[in-house]
Every structure is written in C-alpha cells, then in structure tokens.
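Before any comments, here is the structure.
Below, a portion of the complex is reproduced, with chain positions unchanged.
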Amino acid sequence: MKTRLNKWTGEYGLFLIVVILLVSLWEWVVRQGFIPAFILPAPSAIWRSLVENRQLLLEEHLPATLKEVLIGFVISVMAGLLIGIGMHFSRPLEKVLYPFLVISQTIPLIAISPIFIMWFGYSIWSKIAVTFLTAFFPIVVSTYDGLMSGGNEYRELLQTMGANRWAIFKTVQVPLALPSILSGLKMSVVYCVVGATIGEWLGASVGLGYFSRRMSGNLQADAVFAAIFLLSLLGIVLFLLISLVEKKLLKHRFRI
Amino acid sequence: GKSDEKTAGTSTSSGDQKLEKVSLMLDWYPNAVHSFLFVANEKGYFKEQGLDVDIQMPADTNDPLRLVAANKIDMALSYQPQVLVARGEDIPVQSFAALVRHPLNQLMVPADGSIQTPKDLEGKTIGYPSIPLDEAIVKTMIKSDGGDADKLKMVDVGWDLIPAMATKKTDALMGGYINHEKLLLEKEGHPMRTINPADYGVPDYYELVLVGSEKGLKQNSGLYKKFIAAITKGQAYVAAHPEEGLAILMNHEDKTSPLDKEIETKSLEILLPLMDAKEKPFGYQDPDTWEKVAKWLESTNIIKQKLKAEDAFINF
Amino acid sequence: MNICFGIWSTRGASGLSNASILSIKELAYSFNDGKPIFEYMSLNVNKGEFVSIIGASGSGKSTLFKLVTGLLEPGQGEILMNGQSQPKRLGTVGYMPQKDLLLPWRTVIDNVLLPVELTKQNKPKKRTEAQEWLTRFGLAEYEQAFPHELSGGMRQRVAFLRTLMMGKDLLLLDEPFGALDSLTKRNMHGWLLGLWGELAKTVLFITHDLEEAILLSDRIYLLKGKKGIQEVKINLPRPRNSELIYQPEFMSMRKELEWLIHHEN
C-alpha cells in the first residue's frame, strides 16, 4: 500500500505541484484585478459556484452530458472504424468518401443546426448527431492510415497459409493498426465532450453545455467555469480511460 | 427528452380533457420577458384554452424564424425587423402579436464618456455583433443627428458584447439590450448611457413579436387565438403581480439554470411598460408601425425587394 | 546435365514415387526494374522427394519459392502442381520464409498455432500437438514467451514448427536451419531423416550448407541465376544418419559439389 502511494506520488506529484502553483497564480491575478472576474473568475469563486450548484450540476447536467458523450462515442467508434476499414478495402469508396468527410468537418455546425433540429427535433439525437460529427473524423483518419502501415511481409506469409483478406485483416492488419487507431480514439473521446457541449448549445434543455451557455448569457462567469471544470474533468477521465486501454492492449508491443 | 416528460406530466394531471400540443421557440434563453409564458403555464391559462405548450430554446437567434416557416414548430418569438427581412428572403412567416412594443436594442455608451448624441460617434469605434440590421440602425441614427456615418469604425465583436465594452476595446455598443446587457455592465461597474434609436430617425419598432408560418396561421387560426387569450391573461397577471410572476419564472429555471434575481427584477421593471399596449389588447399591432419599419428597411437596402407591409402581420 | 555420385540407392527405399508434385516449366520472372531473375528455368519434384536448392546469394532462390507459393506470378512459363496448372496456388503449400516473420504480439504457441487458427481446425487438439513439438524442439519453457524474448535460433525453430503445423504435403523451407548451432542442427537433421518415411511429405529446401544438402536430399538443384539450373543426384542409401558426413564418399561428394559451384560461377 505504501509503495503504491509512493509510486502514485512520483507519477502525479509534479502534476499536482504545477496545478497548485498555477491555480494560486490564477487566484492572485484575478484578485489583483489584472483580469476582470466576469471574464475569468478566480478559482475560489469557481469552486464556490460548483459547491453551490453541485446538486444541479452533478445530478442533472453531468449525467445528461455523459449520456450524450457515451452514446456519441460508441457511434463514432463504430462508424469511424467501419468507414476507415471500408475505405481501406475499397479504393473507389475511399476516393468518393474522403472529400465528404472533410466537408463534414469544415461545415460550421451552427449553420446546419436548423437541419439537425428538422431531422432530429430536440431529442437527445440531435446532440448525439453533433457529437458524432465532431468525433468520428479522427477515428476514420487514424484507422485508415493505420491500416496502411505496411506489414506486407506478414501479409504475404498469411496469404501462403491460404488466409483470405478478412483473416489477414484480423490477424495482421488490425494489430498493426492498433496503435494508430488508439491514438484516434484518444482524440475522439475528447472531441466527444466538445461535441456534446456544442450539441447542447444548438438546442437543449439540460446538460453541462446548456448550463454553461445559459450562465454565460447571464454573465455568471463562475458558474460557466464550474460547468467547464466538470466538462474538462470528464474529458480527462475519458482520455485516461482510453490511455489505460491503450497501455493494456499495446503491452507487448514495445519490441516490434 | 426532458421537456417532453414535463409537458406530458402536466397534461396527465389535467386528466379529463385532451390538450392540443403547441410548440413555441423562444428568441433566446428564458428571462424576465418570458415571465408571462411561464405564468400562463403554471397558472393553467394554457390548459384552460386546451393547449399544452412546449417551450424550446434556439441555437441561433435566426433559427426560430426558419423553423416556424418550415412548420417544424408552431410559433416563435422574433423581432419585427427580422420578420420583414425574412419575408424579403421569401421566408413565409407572419407576426401575430407584438410583445415588446419598443426597441430594447439601443446604442450604449459609457455613462461618463464624451458621447452625448449619435453624431459624437464620428471617428469612434463601435462594437456590434455584425448583424446588418444593427449596422443600419447606427448609420440611420448618425445621419439623422447630422453626422457622417462613414467616419465611424464598426467592429464585429461576435457574441462578446459585454467584454468588448468592459475591456474598453470599443467606445460604444450596438446590439445590447437595455434590459440585459446594460444591467449586466452596470453590475460589473460599467454604467452605460443608452440612446434610443427611435429618437434618431429609426422607426419605433416592436422589439419582440410572436410569429407563425403563413400556412399555420391561415389553417389553424383558432389555435393562435386561444394562445393569445392565454398569454393575455398571463401578461395581465405579471403586470399585476410582477414579483410573483418573476418568481414563477425563476422557480422554473432553478431546476436547470438559476437566473440572477436582481438583474431579472430590474429587467422586468423596464419591460412591463414597454409591453403595455395601453387601450389596445395585449399584442395588438399597428399597421402604421409595420409600414414605417418596412419603408425604413427598404431605404437602408437591407431588404432588396418591395414588400407589402400589411402581409407581414395579422391581428387576431 | 546430370552428375551422379558413386553410391546408388534403390528409389523405392527412400519412399519416392514418380508422380510429380511440382513441376516448373520454362519459368521466367523479373522484378519491376526489368532485370530478369530467371530465364526459361525448369525443374521437377516428385512426391515424397527431398530436393535441395543451392545457389549464390541473390541468385533467386527465395524468389523461386515466392513464385511457387503463388505470392508472385511468373512472367512466362508454367508452374504445375500434381501435374495440373493451378491458377490459385496460395494456400496449397507449406512455406517457411527466410525471415522468421513471427508476429511480435503473439506468444510462441500462438504463433505456432496461427495456421491452425486460419484454417479453423480443431484448436485444442492441435494445441496439444504443438506443445509436444515445442518440447521436442527444446522450446517447452518458451511456450508463453514473446518472440522478442527468443534467441535467433529459437525463433527459427518456432517458424519451422509453424510451417509444419500448416499440414501441407509440399514444404518449401527457405534456410530453415541457418541460425542453428551444429548440435541443434544435427538434432533437427536426425529428426528429419528419421521421420521422413512416416511423414510422407515432399520438401523443397534452400540451404547454404552443402553437407546439410547432401545429407538430407535425394536431389540437389544448383541455381545459377540467368545461366540456368543444374541437377545433382545424391544416391546415398536411406535411412541415413548424421554420422555419414565423416565418411570419405560423403567428403568427396561434398568436394565435387563445391567444385561444381565454384567453377560454374
């Protein structure tokens, strides 16, 4: 138990110190009035607001956002992998799809928000659609590029064993693409949080993004940042979870 | 999901009669100006009329108009000039009630600054959210005050009206509301002087109107009549008991995003007289106002095609 | 040109039949750069034969194997399997590449079982079989090790085993014992020689070790790149054992073979 604590301190001690320093500096800067509190509130004010609104934030808005993020992520992963794999297997598909994927990323979401509302109404699906649009792209790119990552010699070997395209894909290409795919997943899960936030701005009645927007209109910066704090925390936790999965999956990879 | 459940809840509580579903999209997030809606809901005025109103919040101030026109929602809150602009773009919407009868969107300058009238803006920087309408208002104001509108520097400040002013990046502000941005700036220690566009050549337009689609208003006029009856009652109640009216709004909002009580109280104080139609019924629209606003919009080139102002509204 | 060494054996004794399992006719191939590797090369392997291929580094031995497996398509000529031209040759022979190509993310046993997995055979049964083989090859302890934890020779043995697990009748082995020490190699030879009759396999074998080639083979092909191919029959009686290499006949055979190689190039 002691050593685990020690290890933890070693790993995250520096991080904690830096965080404490930065937060103190931030508090000081705001207290001194270098930055107006309504633009950037002091950490203490954010904390107070967090405590004040804890019930609302934790029991109402956080679960709503979390749900959007998780459903959005699952759909992004499935669709992203599928599209990436599809593009890998079919050159015509790749040629046709890639421009549309890039278009889907460059269209400002707010410009098509009425379309979303037309199609999905104010249900959770409009938020999930936005989340999906924000988060699937890194998965597609990293899956597609990962699958391109060579391994020709292994592929040939498996061909001589009579393996079909699918078996080669499963046995060689996926393991080789895994590091790249996991990179994409890590980005994607963060973008899911962003996407859910944007989705809620485009029309919602609950969620951390909704809350932050409402409070922002009210110039209640401390409450806005309390919501952002939770959003960031959500992002970090999800990111770390994927990193953990990555570590597990790539454990025996460092010698390739 | 959530709001559906809530409305479903109210409809079951009424029990005996079947309620007609109505969807309404606000112009912005719920605030003091919407008190009458929440009062009408809470006090059962909608139910009395057989209505079950589902209140939505928009992504963008222009979404309500489009979604109403597309018959995706039944009615929406918008702005009188915007209704005309929409009609100019062949978006089939009509206003069926004027809620706030005078401009809230006023020119704001620092209270302790040198700018007294619009012509003092010459050579100054003014922040605005890059809406052509705001641009036209400012230019008309300066021109009517005898100034040169070309000597004005207009900066798009995006959505950050308050910080633009508070951090002194701009000398004046257009696009802020006297019942919101002004109050917030004051609270942060930046008192503002407001100059009403209506005093400087801009027609005294209706800031907030209720709109429906041409088709909906024609086919389903009964629904809109019932709705007006309910909100008239709601507004009357708010006018009579502003504190309680506000409390109902606040109470509703506390469930998700608490409002600043102080600001909203002041806001309602400002709003109530501006919403009062005096001897006319609540929501009544004066054809003359519509005519004037349409003329002005044409003269400023914001609307490029000739409009029949009387088609833009209906009085029930 | 056939050069026959002193000792003749009866063909039947070494289990040879006259049915051709692999027959290459007038083969030509060149890589993208256009330089031809082979020109009109022909060879034949009968069922149950053990045939070695020797040749200078870069003469095209590995390329020949890739052609036979179907990884490459001949520019000209035919490759007949069991007397028939087979358009889809991939998956019909057991191929051990020159590089071991063990999948780095799989344990030894999982690498060995790879062909079993691909052909969806009864895995538990095959697993026991593979474990027995591992023990016999001195790798029992390394069943759960990852390739990077193995020495070069161990990796080669694992790759060899993987090829055996493919269960094909015709085995193409590209320098299978190149990284093995003499003792381990002897064991493998002994095992190959001993088991030959039982296994009823046909082997095409690339090696640089002339002794190995003579000891194991029924025939040796000398690959001389564009200059063609030359056949050498090894008529040592079977069963053979590895003590053979110190016998004078063996020595002289080796010397002659060496002379042949040195003076043809």
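Every chain is named by a letter (A, B and C) in the order it is written, and numbering of its residues begins at 1.
Keep in mind that, in the parts below, contacts are C-beta pairs under 8 Å (C-beta built on N, C-alpha and C of every residue); 3 or more make two chains touch, one makes a residue touch a chain.
Nothing here was measured: the structure is a model prediction, and the numbers come from that model.
Novice: Work out the full complex's chain counts from this file and present them as a formula in the displayed labels.
Specialist: Written as a formula in the shown labels, the complex is A x2, B x1, C x2.
Throughout what follows, only the chains that are shown with their structure count from here on.
Novice: Among line, ring, star, complete and other, which one matches the pattern of chain touches?
Specialist: line
Novice: Measuring from CA centroids, which chain ends up nearest the centre of the complete protein set?
Specialist: Chain closest to the assembly's C-alpha mean: A.
Novice: Using mean CA coordinates as chain centres, what's the gap between subunit A and subunit B in Å?
Specialist: 36
Novice: Averaging over Cα atoms per chain, report the distance between subunit B and subunit C in Å.
Specialist: Centre separation, subunit B to subunit C: 86 Å.
Novice: Once you find the CA centre of subunit A and the CA centre of subunit C, what distance in Å lies between them?
Specialist: The separation of the two C-alpha centroids amounts to 52 Å.
Novice: Hey, what residues on subunit A touch two or more of the other chains?
Specialist: Correct list: empty.
Novice: Would you pull the subunit A residues touching subunit B in the complex into a rising list?
Specialist: For subunit A paired with subunit B, touching residues are 36, 38-39, 53, 56, 60-61, 64, 110, 113-114, 117-118, 121-124, 201-206, 210-211, 213-215, 217-220.
Novice: Contact residues on subunit A for subunit C in the complex?
Specialist: It comes out as residues 153-154, 156-163, 167, 171-172, 175, 252-253, 255-256.
Novice: Given the complex with subunit A, which residues does subunit C contribute to the contact?
Specialist: Its residues touching subunit A are 66, 69-71, 90-93, 95, 97, 99, 101, 103-105, 114-115, 117-119, 146, 148, 166.
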